[in-house]
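Heads up, one of the protein chains got dropped from this complex, but the rest are sitting where they should.
Then we have chain A:
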Amino acid sequence: MEMANALVFLAAAVLMGLAAIGAAVGIGNLGGKFLEGAARQPELVPLLRSNFFIVMGLVDAVPMIGVGLGMYLMFAVA
């Protein structure tokens, strides 16, 4: 039984860890491209900021679901 609990926590850790890696890569790329765009055309910063906000919501959706499932595994299943 303890082994089963340990595996559940391990699964939650892997789930949330991979989600965090995905979010970090996606949002890091997004921030890099934003800075690139802002350096090329500083007058477009307000427009880029709006687009950045929108795309950030798209990028972090799946990691958020992963975090939710991980929390469920830790608090409700284990």
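Just so we're on the same page, a residue touches a chain if its C-beta (ideal position, glycine included) is under 8 Å from a C-beta of that chain, and two chains touch if they have at least 3 such contacts; residues count from 1.
Here is the rule we go by: contacts and distances are computed from a predicted model.
The complex includes a chain that is not drawn, and of the options "Urease accessory protein UreF", "Probable tRNA sulfurtransferase", "Putative ABC transport system permease protein" or "F0F1 ATP synthase subunit I" the UniProt name matching it is "F0F1 ATP synthase subunit I".
Touching residues on chain A toward the chain that is not drawn are 27, 31, 34-35, 38-39, 42, 45-54, 56-58, 60-62, 64-65, 67-69, 71-72, 75-76.
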